[in-house]
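Below you'll find the structure I mean.
Note that this complex is displayed minus one protein chain, with the remaining chains in position.
When the chains are written out, they are named A and B in that same order, and each has its own residue count from 1.
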């Protein structure tokens, strides 16, 4: 199965921009995991993702597998960011990318440049909270806030194929199903616009933003589960979102990452018609354990509801690692089933094609 | 181990009735999983249970394993429901069945007919909420409701071996331990009886029904975890039920299904003397992954506290798949242990016998 998976380009339906400049070891380690810092005596290379990186990435840069971190970083610096990015993104073997542009500090390349490096078309995913924060930061009238936000989403550029909600990082996923009332919205907008640096963290606003995307017919990606240190993981359980997921049917909802709630996500993908799931971010962070994650995600989720994403940000290594580890994990899952007689090779190849790109093409209309 | 397990009849301690008539593809798919609908482009045959069905059921109907869905359904129609039911239920190799008769729309065969098809005695499990709803629908006096419900449960037919609570689907499993007061009951009964079509969804009533069963000495089955699309899975965590489980000791409590909370259920089975667990419904839905589920359930649960059930409903395939997958999963678990030296063959066979039927016979007095 692995050979077949390696022949299939993956549609990475959720990633971020890659960093266009060189980085030192501290910055590299910081970009490698979701940790903010580590204490003396602990290295973020001594993790599943660290070992996976040392196994898979050095050969792409012309070193032996398992190169020491300092040797790898020296070689990386020698080649320079442009060449490193080109090699690793090309090696990822992507069919297309959907790029969340909502978090893009300096030196992050835009989707066009990212797509050029990957040799694949790059589509855009609009981050809903960023739209609201831009509108709020633009000043103006709180009474017009809701309409202005909706107008911006409706007037999105042609390359936008989906929307992304980061409610899980802010107010949490316990969003009601119903559209907020005008009064709720006016009150929430007022609170937001009185902030010096407007930051959406309000159940009403997150929910309104999702409804704007739904009304525009945009598939909505939700950050779920595992993420950076600031998130309250308890609020990131996708079961909290069930009411809104039901209410937004038939517009697709895409539950991203999901670890350690991936079994809950798989359940939702089975029982709710418009729910899709992936294992982005966790796949490369779990490294050698990624096959276990993928197998657990595929317990209840119908195979027509599972997508690939890397959730890579910053380091070109993460686009490549996500792809390598996902291909290997899915190949192990499908190949074990063939060996055990659970399904035929033809069935396994059909499922591989669905998960690699066909499901994503159908959901996003790509 | 698999040969040994295949020689052991299973006591299916929780299932529903089988459909006595033929079904088309749409209805068949709807009965196959807990999904209400699927969007265009997604097939419920492209799931773990779908592949498991295509692997195991076609040979019972005289086709090759892995037959295409349409070929399988054509053969099914050709044989007719009566013959299909007979073949698959006989192939399940059951020692006895305990049938929840609380949800039985038209064309669902009754326990006697089901038992005849399976060649095994079929006992009855009374669904507690259905009793209350019948009493409420019968009109009468709210002041007499509690006594009428209790009288019905006390006057159950001789074949009733247990009771079933579906609180998890309604008010959730966060039920208090104490018996409700007369005032609480009168108030809850009044609310129920004022409904046009009485539907129990009230913490007080669910709890009262459990206590009626406990007082009648009936083992109580609780739906836990995974179930249909209407359930709020957050409220189905068995840890929510710990207070009532403690309070009802020594009457047995049987936690059904449990996925994805099966490790929580195993913990309760270890620390609370009257708690038993199974992996029904999830076993056939997880298909090729059922062995992982069974192994996780058996982490903390004492082997004397684990039972077999299919939770099959409607399709004869599900009684058979539950039995095949459970036998294989348990055999893999026990056989790996033997191969690794964790326990002896004699130990493994003793445990197999306990789980296959002896534990259930002891709990229900069958």
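The definition used in the following text is that a contact is a pair of C-beta atoms (placed from the backbone, for glycine too) under 8 Å apart; a residue touches a chain by one contact, two chains touch by 3 or more.
Only a predicted model underlies this, so the values are computations on that prediction, with no experimental measurement involved.
Q: Check each of A:34, A:90 or A:174 against the chain that is not shown and name the one that touches it.
A: Candidates A:34, A:90 or A:174; residue touching the omitted chain: A:34.
Q: From the list B:209, B:316 or B:354, pick the residue that touches the absent chain.
A: Of the listed residues, the one touching the omitted chain is B:354.
Q: So one chain is hidden, and I want to know which residue out of B:156, B:179 or B:362 touches that hidden chain in the complete assembly.
A: Of the candidates B:156, B:179 or B:362, B:362 is in touch with the missing chain.
Q: Please output the residues of subunit A touching the missing chain, sorted low to high.
A: 33-39, 41-44, 46-48, 51-52, 54-55, 65-66, 226, 228-229, 232-234, 259-260, 285-289, 292-293
Q: Could you pull out which residues of subunit B are in touch with the chain that's been left out?
A: 237, 239-240, 242, 250, 252, 263-264, 267, 270-274, 295-296, 298-300, 302-305, 336-337, 340-344, 347, 351, 354, 362
Methods note: only the chains that are shown with their structure count from here on.
Q: Counting in whole Å, what is the centre-to-centre distance of subunit A and subunit B, each centre being its mean C-alpha position?
A: 37
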